[in-house]
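Apart from one protein chain that is not included, each protein chain of the complex appears where it belongs.
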Amino acid sequence: MDYTTIRYDVEEDGLLLLTLNRPDKLNAFTVEMCGELIDAYNRASMDDAVRVIVVTGEGRAFCAGMDLSVGGNVFGLDEAMAPTMDDLRTAPDDPAVLKGVRDTGGRVTLAMYNCRKPIVGAVNGVAVGIGSTMLLPMDFRFASEKARFGFVFGRLGITMEACSSFFLPRIVGVEQALEWAYKADIFDAIEAQEKGLVRAVLPADALLDEAKAFARSLVKDRSPVSIALIRQMINRNGAQATPWEAHLTESLAVFYTSMADGREGVRAFNEKRPAQFTGKASQMPPFFPWYDEHQ
Amino acid sequence: MDYTTIRYDVEEDGLLLLTLNRPDKLNAFTVEMCGELIDAYNRASMDDAVRVIVVTGEGRAFCAGMDLSVGGNVFGLDEAMAPTMDDLRTAPDDPAVLKGVRDTGGRVTLAMYNCRKPIVGAVNGVAVGIGSTMLLPMDFRFASEKARFGFVFGRLGITMEACSSFFLPRIVGVEQALEWAYKADIFDAIEAQEKGLVRAVLPADALLDEAKAFARSLVKDRSPVSIALIRQMINRNGAQATPWEAHLTESLAVFYTSMADGREGVRAFNEKRPAQFTGKASQMPPFFPWYDEHQ
Partner (left out) sequence: MDYTTIRYDVEEDGLLLLTLNRPDKLNAFTVEMCGELIDAYNRASMDDAVRVIVVTGEGRAFCAGMDLSVGGNVFGLDEAMAPTMDDLRTAPDDPAVLKGVRDTGGRVTLAMYNCRKPIVGAVNGVAVGIGSTMLLPMDFRFASEKARFGFVFGRLGITMEACSSFFLPRIVGVEQALEWAYKADIFDAIEAQEKGLVRAVLPADALLDEAKAFARSLVKDRSPVSIALIRQMINRNGAQATPWEAHLTESLAVFYTSMADGREGVRAFNEKRPAQFTGKASQMPPFFPWYDEHQ
């Protein structure tokens, strides 16, 4: 797939730099960008040359939100339909439902949630609407001091999207999520850091280098299989109602990794040398994925 | 319904001031107050003249807890019964179960949880037992410097109620919830703020005005349909095991609002003017509620 709204650049040490690339439109989100981002995250998941992903925006914005200047239903929805919850549950991939009903932002964030590689955000400027909500399934978020955020849906008479009603309260708590969503204001990087939305606010010219260095530090000398399992286990098991699902998946994960990269890891530990892992995220243990990848 | 234990006053800008009104009893909670609060929250949910709710107490207390001076089972329970989990699951609205077994505090907080309007607490004084636990399903909590709190059930040999075993760990974390519940001590507004139970501690004479101004700021120039959806989506989807439920409900919510208040919202945005929303919380999109309102 050739991309026209994003760039996909694999750099040294397995770092994929994913760049939103419509700078003349402040990288505003479109249905086309939705498709390209889903493709890129799925491709990175299976590409063993990619170990970790950094996401940023070209030019002065990160992403100014959905492009509201397009004609027809600006969200790309098919207004002739009358969908129900039952329609979505039973046939989420029916083409009419997939293209005419399902939230484009959510389709992107579900692909990010399912990704086998850690995702680090480098928010270089304005990140509003889907620009803010596509940050939430990332593992880590860094902001430039020029970054601006806003969950502005309430101001437009619409609602949360991109699975942000799941992700946002889990990151900043129910109360802060409600406040940002009700008020629908734009806020700066300092507030984002104070409330836990981003981990650090950096000078604009240091942002990308620091985000990249951090990203590389996560995966250097680590097993890609172990990293992929840890990402899915923490994201998924931490939201379960009891520890039982964690116990089942951890049992199988330790079982299968202990006979693969774990064997080398223990040997290297006992021999006091760095481990040489050979596992690949494209070839996961037989119980993976243990979940419905829709979900 | 005429209220004898509370007051229901709709003020300008759609602000409902709900006042616990047994000042000579420090607004202690009774079975009668339970019924009146449920009625008031359900009524406010469907009353389009109400946009946001502020809750406070008359006199020097917010609510001193269950009135333990009444005769018989002080919690209003029917001691002749021998209920099981199965009884509650299969027939929660059987009159004998509803009146003789189900926790009165929980019936109130479930009505608050299901409410279509944001709820802001103005805790003017002592808030102990159900006085503390009825604060938890509120969206936002302000406290006077005279406020006192206490999850004192353990001291009485009973347990958490009013769904506080769900709400409290979600607000302050499992560890703090366990500490307050085990110790069962009274604590002051500063501790409540430091631990995240209240968002601000205010001078007693500024409390109500500040809580009201904050409440009005949440809903001014906003779509009541959008606000109601955001409230239910953040509260409910943030507690799901995966983002999938969020994706389904968000897809339908954006779909239907984009053809109603969202159309005006986008048009107003493009025309750089304030939006004039006409949606009503009493008339929600066809997929609403997507959940069992018991739950």
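In this document, chain identifiers A and B correspond to the written order of the chains, with residue numbering beginning at 1 in each.
In the analysis below, contacts are C-beta pairs under 8 Å (C-beta built on N, C-alpha and C of every residue); 3 or more make two chains touch, one makes a residue touch a chain.
Predicted, not measured: the structure shown is a model, and the values here were computed from it.
Visitor: Out of A:Ser69, A:Thr84 or A:Ser217, which residue would touch the omitted chain in the full complex?
Guide: The one listed residue touching the chain not shown is A:Ser217.
Visitor: By the contact criterion defined above, which parts of chain B meet the unshown chain? Give residue numbers in ascending order.
Guide: Contact residues on chain B toward the absent chain are 68-69, 73-75, 77, 79, 81-85, 88-89, 92, 101-103, 106-107, 109-110, 113, 137, 153-170, 173-175, 177-179, 181-184, 236, 239-241, 291, 294-295.
Visitor: Suppose we count only contacts with the excluded chain; which residues of chain A make the list?
Guide: Here the touching residues of chain A are 118, 139-140, 170-171, 196, 199, 217-219, 221-223, 225-227, 229-231, 233-238, 240-255, 257-266, 269-270, 275, 277, 279, 286-287, 290.
One rule holds in what follows: only the chains that are shown with their structure count from here on.
Visitor: Chain A to chain B: how many Å between their CA centres?
Guide: About 33 Å separates the centre of chain A from that of chain B.
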